[in-house]
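Got a structure for you, questions after.
Removed from the display is one protein chain of the complex; every other protein chain stays in position.
Chain lettering (A, B, C, D and E) follows the sequence in which the chains are written, and residue indices restart at 1 in each chain.
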Amino acid sequence: MTLANDERRWADPGLTRVPYWLYRDPEILARERERLFMGRTWNYVALDCELPEPGDYKTSFVGDVPVIVVRGPDGEVRVLENRCAHRGAQVCLKRFGNAKRLTCVYHAWSYDLDGKLVGVAFRNGVRGEGGMPDSFDAAEHGLRRLNAEVYHGLVFASFAADMPAVESYLGPVIAERVKRVFNRPVKVLGQTTQELPNNWKLYVENVKDSYHASILHTFFTTFKINRLSQSGGILVDDSGGNHVSYSKIEVPSDDPDYDVAGLRSDQDGLRLRDTTMLAGRDEWGDGITLQILTVFPNFVIQQIQNSLAVRQVIPRGLDRTDVNWTLFGYADEDEELTRLRVTQSNLVGPAGYISMEDGCVGGFVQRAIGGSEELDSVVMMGGEGAESQSTRATESSIRGFWKAYRATMDL
Amino acid sequence: MTLANDERRWADPGLTRVPYWLYRDPEILARERERLFMGRTWNYVALDCELPEPGDYKTSFVGDVPVIVVRGPDGEVRVLENRCAHRGAQVCLKRFGNAKRLTCVYHAWSYDLDGKLVGVAFRNGVRGEGGMPDSFDAAEHGLRRLNAEVYHGLVFASFAADMPAVESYLGPVIAERVKRVFNRPVKVLGQTTQELPNNWKLYVENVKDSYHASILHTFFTTFKINRLSQSGGILVDDSGGNHVSYSKIEVPSDDPDYDVAGLRSDQDGLRLRDTTMLAGRDEWGDGITLQILTVFPNFVIQQIQNSLAVRQVIPRGLDRTDVNWTLFGYADEDEELTRLRVTQSNLVGPAGYISMEDGCVGGFVQRAIGGSEELDSVVMMGGEGAESQSTRATESSIRGFWKAYRATMDL
Amino acid sequence: MTLANDERRWADPGLTRVPYWLYRDPEILARERERLFMGRTWNYVALDCELPEPGDYKTSFVGDVPVIVVRGPDGEVRVLENRCAHRGAQVCLKRFGNAKRLTCVYHAWSYDLDGKLVGVAFRNGVRGEGGMPDSFDAAEHGLRRLNAEVYHGLVFASFAADMPAVESYLGPVIAERVKRVFNRPVKVLGQTTQELPNNWKLYVENVKDSYHASILHTFFTTFKINRLSQSGGILVDDSGGNHVSYSKIEVPSDDPDYDVAGLRSDQDGLRLRDTTMLAGRDEWGDGITLQILTVFPNFVIQQIQNSLAVRQVIPRGLDRTDVNWTLFGYADEDEELTRLRVTQSNLVGPAGYISMEDGCVGGFVQRAIGGSEELDSVVMMGGEGAESQSTRATESSIRGFWKAYRATMDL
Amino acid sequence: MDDMLAVARLQLDYAAAVDNDALERWPDFFTADGLYRITNAANEARGLPIGIVHCAGQAMMHDRVLSLREANVYEAQRYRHLLSLPVVTRDGDTLSATTSFHVARIMQDGATLLFATGEYRDVVVRDGEALKFRQRVVVLDSERIDTLLAIPI
Amino acid sequence: MDDMLAVARLQLDYAAAVDNDALERWPDFFTADGLYRITNAANEARGLPIGIVHCAGQAMMHDRVLSLREANVYEAQRYRHLLSLPVVTRDGDTLSATTSFHVARIMQDGATLLFATGEYRDVVVRDGEALKFRQRVVVLDSERIDTLLAIPI
Partner (left out) sequence: MDDMLAVARLQLDYAAAVDNDALERWPDFFTADGLYRITNAANEARGLPIGIVHCAGQAMMHDRVLSLREANVYEAQRYRHLLSLPVVTRDGDTLSATTSFHVARIMQDGATLLFATGEYRDVVVRDGEALKFRQRVVVLDSERIDTLLAIPI
């Protein structure tokens, strides 16, 4: 499986071919950790609202590296690597907590909420024996602190110190769409983790893939919630790594392109008995019923009708990925709207009518490409570039992902 | 575990020493996939009778590469790689099915039963936007089609195009013995999968190993179903990779060689209360009560009394192997004979009186050789060659396997 | 994950920095097997009392290499590699047994208790056909026999032939402390296996780590069974690899060092309702209530009050370790003392009040260091050397482990 | 005891219907306005309203079965439920029951996984001849779902 | 209910005998002409007659136990059965029952696996004082067997 260096090539200079070894080579994981997740990227780690009070913390991940997201006494959020500077134990063990200091259970080294080492048990020994030598300088042994920015309620972190602001990382077009959803404080309505039998990149490609939406997810098209012939399109930022796919409802029409395609997904007879789920509200006043947004490398913001969620994609190995779903609403919303979101939650998540398939299709690829590491996937729908397009029948945003990936990974 | 190149050697120029790293080195898997399973070999993938009608398909494997075995409209069987030419999803998901076209669930690309790409959803975009660029040539994006041959009811496939006919691959001696069992149409009587905790080659060696039969499987000898002193022998083809081990019942005699060996397996007191299982019929008129046949690299045909089976050996990782058992009878046989096969099925499979041990013995080796990657197994019984012999107290056919393996793997 | 050679460095020339890749690099396992476990070390494999009679055997491990520990007809204990010289099957399958000869189930090759090959089934073939060629020399095909020494009831084995005696391997100081516990025949009182989600070295470091004892294990300090301010210390042999940590009960005092540290572990209000467990006996007449002893690389002898145990640490992969616990008492002890040991067994093992944490803390490290392979743990408590110290507020014995490890591994 | 065994029998029949792919019968185990929810223990403990599945009324249950049969794509799989005895309390004609479960999932290729564990929180009423669930809340112990959850628990 | 509990008790005793290695008692849970079969759901669905084990009559069961004890080689292992309550129907003196099971397999080295799940399809009759299986068909959910199946399910 370990590919020698000359086999680990990416022959095609463009973006329309993606070699399959990228999902299978054991060495890719370490390289992605180093250059991508611990490199020059902004990584979503938490919602600001998950940490309401000073001292509130949440344990999270940057790539697969454990971090602590904590609100300091000054109200600012810090992100610290969750690894003790002494002998490497995970410092915070709980998913959520509140602390004035972060104390490692192993030898009780303790850190303030900036990660500064403020306590070393028995530093001076016991009765004058043992303890730390004079050469020990506590200032050199804090928790590694990451660059952090709270952007409209979203906490991003980066191991790189000299990052541009999140807004500029997103680019103006995508930033606008983030702000559309995060236009006021939010609250968490539910959380779940979906464990996928495939490389994390297959999930991210899937999310970026506006082409599959109305084909793989037949619930979508059948009930006219969304179909490619609706007006909509995709937006891609200059880096390629960030994107939005959106659509608006129109009056459904008989669409000749669908008939030509003869898709499995167009079953006219199928109707829901209970349509409360479909009675969406136009909360944003723009008629957009679906907006899927990704931030490079592994963060998703979803609006599907009134179902709002963020998804953090965590690599767990070459062929194992966790998707952490956080469904949310607005802090100030009425109960009826929350009830609507509860009902529409049936659309999304591991059991969602239109997301269930996304859970398995990555595995369908992962297990099929074993004999094809020297071959490529073909990403040509909508051309060869990674630009915004006014159609969703395109793979432009997938090409955008690989554009950003190749640049960041130097591949 | 990854052995540097100079350690991955096979010092002995002959066939009587097999280094243990062959069962443990992570790199061997990829090389076996490339040179062995996707190289110049014929791989069993299905019984012809599993696909009675045009459009019937079965999903199977060549090595661990997923394939589709499908009967075309012309009645001919095709074998296609089960990986979509678009972005790599497994095209057929079910074990058995019937289809006029093979349609990928992901983006509904569809293929005819020759693997030719005949439909690309939204190829022309929607309302004139998106879609495939003109440079896209459907003819270049079919499902990879394998070389296939149906040989006396057995479907073989090869990634190599220029293979000799199966009959010539088997060699005349082994071909004769295949035809002995597949002398007329067969029907499936039962299927099961046995998952083994060892490298696939340990299972194949075990099947080729006529030496162990009467020693490891004491049920065999105790009830005089078979013992090495019965007349019989082994046949090996010129390549070494294909073999038959057979025996005939004779009147049991007191056998001095057994007494000298003092084998655990010779328990005189043990008798069955119910002997219906042993009342075999001489279906082939030649008195042969056991014929085990292998085709290089990983296929087994078994006749044990009247129990007939094919076994497909599928590598699932360095120390994980699936054995797919298909028990069968003849399409035209009487019910009484089927009942006999049902009763004799107790002899074989994961719970079989004389095959149960084969399920665990590979694991006994796999876990014992961890500290011995620089050492060799010793394969000297019956000499140093890989020729046919008129005794089963030999490892000649194992040496034959390694002869073919070294040639194919270039090791 | 596979680190290229230039990354697999150990920059720090001393013992106060340990790079994290040592717990994560897949290649380290094979090198540890070769140089450490199969190299110039003595490895605990059994208690002498587990094999009371000639022919009694136990299956055990040296590193992760399976071995047989067997008492010969002369009463001496032998240690043999548990891998058949023929084709590599594990010869002894049971945990405990008794045999005159060791017979492999696969082809019934049999060995005497020295490992000498004394039987080859069908060596002369059957009716003059098959069998072993004349070139086969049974003397070359025995079970690999290890160097073995029974030292005060403990059976040690080594793949190296030219080892110093165990007593000299231990060094006089540690040897004394082994003999303190193994001062007369022992008997087994219970066995269990604890499976840890971390590299084996994290467990060994933990055992050697007198620093953590009163901090991580708050049961310890709270009930005044042991605290760092008790008199005690650590002893390290010249190699660094062997150590003792011990303490004596003193009248607890208000200890200013504890107050300064403000440790989580000092909860004054907590008192046991049932104190029978704490009513220890001073069996050795020296007031030592705790003695933890390790022998390089992976063996532990434990006296915690009257709870006696040996622990064998078995690597099962990069992040998987088995700890085999054997709790014991003296062959001649009274029932009341055994009852005391039963009661005090609550302190130790996977559910032990003061060992439970040792089961999880290695995992806390293993999972936290994923992004830090180029970083180091900091081992500075008690200075920079690996000498004996009269305090337990030190990491001297951990530095000792790495001293011996670097020497043995040539790193 | 009678209540316990009666509820146990209802639960057994439900499990058998699900395990044997008789999903069309699944809505009939509920009253017309019955509530079926799947959530996890952490969400419940935090009072979060959204779980994994939320079916209010038989109509939504029928819709889910229809979608599973006609619209959704997922590999062939089956469950095998195993239940504890229910702990039942009665309030007038209404029975409340909590019941532990282990659910194994068996994929088409034979791979078997302990897919879900947790507790049923049931409200059971008499509906004509039969007992039916007025409410069945499935509280999963784990927040983690392997791949997807298609078939109801 | 009486039938249910009586069948449940028979099944419990059977499971205890198997789990505690009292295999010699195993044939006695059957009538002299009792049928014991292990197969899998896919074979059953396709009407294929061959499964994993086929014992027609106590004599064949005794033979299997004898072979396991005296002839066959396999590592020390044990099972732990867990059963649902049986769903029992009565036709005259004959009880038919379907019952779900999870069987864990524990190897000598402690490795524990959810080895088998499925359904017992039992026909139970009174045989003198005791209830006995006239038929016990074990339908495994999975076609996949890890390593080997020695001990009866």
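As a working rule, a residue touches a chain if its C-beta (ideal position, glycine included) is under 8 Å from a C-beta of that chain, and two chains touch if they have at least 3 such contacts.
It should be emphasised that the depicted structure is a prediction, and the values quoted were computed from it without experimental measurement.
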item	value
Chains still shown that are in contact with the chain withheld from the display	A, C, D, E
Touch criterion as defined above, residue of C:G363, C:G383 or C:G400 at the omitted chain	C:G363
Option from C:C49, C:V118, C:V150 or C:L189 whose C-beta touches the chain left out	C:L189
Selected residue (touches chain absent from view) among C:R145, C:R341 or C:R392	C:R341
Which of D:P27, D:G51 or D:G118 contacts the chain that the document leaves out	D:G118
Chain not shown, touching residues in chain A	93-95, 105, 193, 195
Touching residues on chain D - with respect to the absent chain	1, 4, 41, 82-85, 87, 98, 100-102, 114, 117-119, 141-144
Hidden partner interface residues of chain E, rising order	5, 8-9, 12-13, 15-16, 19, 78, 80-83, 102, 104, 106, 109-114
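In this text, only the chains that are shown with their structure count from here on.
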item	value
Chain C to chain D, fewest steps along touching chains	2
Most widely separated chain from chain D, with each centre as the mean of CA atoms	C
Most remote chain, CA-based centroid, reference being chain A	E
Interface sides of chain B and chain C: same vs different residues, half threshold	different
Distance between chain centroids, defined by C-alpha means - chain B, chain C (Å)	44
Whole-Å gap separating chain D and chain E, where each centre is the average of the chain's CA atoms	28
Rounded Å distance, chain A centre to chain D centre (Cα mean)	31
Residue list for chain D, restricted to those that touch at least two other chains	73, 75, 109-110
Set of chain B residues in contact with two or more other chains	2, 93, 95, 105, 193, 195, 216, 265, 357, 361
Chains touching one another, given as label pairs in label order	A-B, A-C, A-D, B-C, B-D, B-E, C-E, D-E
